[in-house]
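Heads up, the thing below is written out as structure tokens.
One protein chain omitted, others in place.
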Amino acid sequence: MTIPRAPGERALDLGARSGILAAPVTAKPTGNGLTLAGVRKRFGETTVLKGIDLRAEPGELVVLVGPSGCGKSTLLRCLAGLETPDEGGIHIGDRDVTRLPPKERDIAMVFQSYALYPHLTVRHNLSFGLELRKAPADLIRQRVDEVAGMLGLEKLLDRYPRELSGGQRQRVAMGRAIARRPTLFLFDEPLSNLDAALRTEVRVEIKRLHHQLGTTMVYVTHDQEEAMTLADRLVILNGGLVEQQGPAIDVYREPATRFVGAFLGSPAMSFLPAEATETGLVVGDATLESPTHHRGPCTLGMRTHDVVVDAEGPLELEVRVVETLGHATHAHGLVEGQPFVARLQGHERPAPGDRIRLRPVYMHLFDAESGARIVR
Amino acid sequence: MKRALTALALVLAGALPARAEPLRLWHAYGGAEEVALREAVRAFERETGQEVDLLAVAFGAYLAKLESAIPTGRGPDVFIDAHERLTTYVDAHLVAPYGGEVPASLEGEPLIPLRTEGRLYGLPLSLKCAALYLNDDLVPEDPGSLDALVATPVGEDRFPLVMEAENGYYVAAILHALGGELLTPTGEYDFQGPAAETTLTWLAEQVGAGRIPDEATGELVQRLFASGRAAAAISGPWLAPDLPEDLRWRVIPLPPLTAGGRPLEPYLTVEAVFAAADEARSPERVAATEALMRYLATGRGARIRAETARQVVADAAAWTSPALADDTFLRTFRAAADTARPMPTDPRMRMTFVPAQRALRRVLRGGEAPADALAASARTFADDTRPPPAERDPTLALVVFGLLLLLLVGYWVHRVRDPAVRVALLDSLPAYRWVAHAFFAVFALVILPLLVGAAVSLFAGRGRDLHYVGLANYADILTARGGDLLGDRSFYVVLGVTVLWTVLNVALHLLVGVFLALLLNRPKLRLRGVYRVLLILPWAVPSYVTALAWKGMFHRQLGAINAILEALGAEPVSWFAHFGTAFAANLATNVWLGFPFMMVVTLGALSSIPDSLYEAAQVDGATRGQRFRRITFPLLVPALAPAVVMGAVWTFNMFNVVFLVSGGEPGGSTEILVSEAYRWAFTRGQLYGYAAAYAVLIFGILALWTRATVWIGGRKERRVRRARDAAAKELATS
Partner (left out) sequence: MKRLAAIGVHAAILLAVAFALYPVLWVVSLALSPHESPGAIPWPTEPSLDAMREVVLRTDDEGRYLFLMQTGASLLVAFSTALVAILIATPAAYALSRFRFVGKDASQQALLATQMFPGVAAAIPLYLILDALGLIDHLGGLTLVYATTAVPFAIFQLKGAFDTIPRDLEEAAMVDGATPFEAFRKVVLPAARPALAVTALFAFMTAWNEFILAATFLSREEIFTLPVVLQRYVGEHRAQWGHFAAGAIVVSVPVMALFYWLQRHLVGGLTAGGVKG
């Protein structure tokens, strides 16, 4: 009895875990690429996915991010085979899996609720998938030990899920996915039930696992920070459509729509209504140097770090609230009557009521109507 | 086809020299009588080589079993029963005439009651009637009359006489002596007039003076006489086996009521062996059947029964044996049988006992004037035996039914034409694979019998002779058969009692169950596990056992509740004499039976309320009471709601408790709808159609009620959802 393996699958580096960052980072990409073409899904009257096109290269970590209700979880479930799209096709590698049941897709999934089998010990939770595939006993043992070592679960193997802490359960859920060695990993908001400190730690660990395993992963989250830090390829979903996709840094730097701009970055991008004229970009009483040839009304978007304090700056921020982060200070207030957040140096600490002059160093311009990015 | 095959098999079996198929004999005997019967049957087997299978059937299920088994060819060949049910069996075609030779030693009195419409059914086995048991130490001389007996001083704490004074069977002996009767030969109710009034007056006087114990049951008769607390007892031969060996007693035939009067004339029951009706029975088998009947009734069979079970056998020849000739007990009962009056075989006979008992109880317990009580009992009898509604032409109903069916089919065809429905049906196919077997099983064995049962409500008649009457049964029920809508036995009154019963029960179940669950749920309670096990106990004991135990505990003389009351210095209560106390007895029993369920459901619901809620409330400064009101209670309600709906349905139909504890006493007033339906079906002369209409009405009421709760629950849910949506919107916009 053999285990179905993807072409190019390699043996894992045994006992690799000896500290999160000690893991080798040299794994070459494995697994299969992923192609979605025109995927649509309807539930009764509501259309949740309105035609999704998506590509992932082998070994990429794709993050699907968007506000709740944007269809990201449905899309992931379509990938898993838990839902069947009404239209469109899904290919894993060059296999059309659109209508295949989950078991034939060679995928693994980590659920938001972890979905650990309550009646099985950690060991059997890890080996469940292998046992279903009737893997030989010694292989199962070997894999379980391997995964337990990788995730530090050795001492928990004989416990039941109810006897584990939240973080431990999360690890078991990941271990269960890893033990199977699928060609594609799916993560459905796996960190949302963890506290903040643990979340950062596990985030790094997932990144490490991705490097170590080199398998293609699709990761769903609503947390833009998680999305940014993890993604090789970031896919922003909104209202059942792909708003933008690409390398995370590109998406961050050049948001294709006002929505994307607002979604990425914390604190969020500030928006000011503006008018592009021959003389420059008119924002309320101020006129800025226009970065564009476009003329007409538009929306100016600026992240906190897109402005610097400059006594000569064209914009004036009326400070209302000051947040001290140590290395920086966030000044919340109004610019031309609109809410605005600026990031100041750590040592700059204005008091509420102060007025600070700001000079833009980077500007995002969006169409006032459609919200689409205005390129030069 | 089956019959033909059976016949063929029998012919083949007859042709071969193989052993004949065993004869089947059913009876309801217990104790020594069963032992004797078995011994006699074994002797028959040894002598003839014909095997016999014996089956002892519980008395409570005897008729139902014969009724269902004999028509399908699965009944006995021979069964033993009292003669007074003969006409019922003849009417239901359950019994076959006896065509064999009649042994000369059986000729005479005992054969008379077994003849009906000129044919002889069955052979007499034994004669049973009441006689007077006397305690040798307390009554050394035979009393000349009952008056003399009850006047005998017997000492403190003793009764001169104990008898079931509320049981028409025994009371009829007095009535007969005074020239009255329960039923005229033409089937009229006759428990009225001067003889009946004198009887009631006499009994009321004795019971009132404490010379005969009140509310005496068969059990009390046995206990009092066996323990020497009664000087005399009126009872049948069945009392003797329960008397202790050290008691010195004797039996005499019943004396007259007053000196010089006519002796009391008890009812005579002839226990007989009958051949079950079976047209397919081969002549050989008929011969074997009749041989077995003769064997049991006469000769060796009779002797064994007389000697082993001390039965008063009908076979005259048996009495010539010296063993019997010297047995004064048997001789006395044989002599008593000669003066006894065979109970009429008219099916209406059995239906006189309940009205008669009601009249007796009204007088003896309620102190009512005999004439009024008797008149009321006559009305009850008339109601029980009223003629069934006239037959109607079923054509109209069939047409309506056919049209409805057509409409239904048409509607479905129309729906399936709709592509959306077709898609939905296709999508449902996988689910159907999961439910199909449950659907078929439940349909065939639960729903179909219930539908057939419901269909019976359109028919009327007694037993099996049913004819179509349309909705007449419903009309009768809903108009209280033309009587007072709020009168005795009216559907609406019973419905009111049922609703009261259900509401009080469910409320008390909830109160006790939730209260105990809250106590058990206290975090630091010691012995919690032990308490929980002990409190669940009532649930684990079968309800028919505990219902009977509770009935015993509420017994007027022997019950524990009255013993406790007396120990506390209170007056004992006659629990089943008044509606309030009888209802309370039922209620106590059912609360006892039902609170563990609510307690367990509540415990489950409580364990799902997170502790953090209480902690948060505590931090907010909520008191214990506030925490219950604001957290526990609102969270319990949705968890308990389904249990309450289910519990109410079960309580509404809780037959066992009402039937076994109060039995509807006093006068049927504590009856609920199900037990009332049962009465109409089984004790008031097999009005199956009428009972079925009751069942359908019960179903209708419950269905309406659950629809209402679903609707109310749904409305509440919608309101909650609306409030939540509004709150969410507010949050989103702020």
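The first chain written gets the first letter, and so on, giving A and B; residue counts start at 1 in each chain.
Heads up, the rule we're going with is that a contact is a pair of C-beta atoms (placed from the backbone, for glycine too) under 8 Å apart; a residue touches a chain by one contact, two chains touch by 3 or more.
Model, not experiment: these values are computed from the prediction.
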item	value
Candidates B:Met351, B:Leu516 or B:Leu636 - the one touching the absent chain	B:Leu516
Residue of B:Ala616, B:Val637 or B:Val710 in touch with the missing chain, whole complex considered	B:Val710
Options B:Ala390, B:Leu405 or B:Ile447, residue touching the unrepresented chain	B:Ile447
Per the touch definition above, residue among B:Ala275, B:Val493, B:Leu535 or B:Leu587 touching the missing chain	B:Leu535
Selected from A:Lys41, A:Arg143 or A:Arg180 as touching the chain missing from the view	A:Arg180
Which residue of B:Leu182, B:Ala306, B:Ala337 or B:Val674 touches the chain not shown here	B:Val674
Footprint left on chain A by the chain that the document does not show	77, 80-82, 101-103, 107-109, 111-113, 115, 117-120, 128-129, 132-133, 176, 180, 186
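FYI, only the chains that are shown with their structure count from here on.
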item	value
Computed distance of Cα centres, chain B from chain A, in Å	73
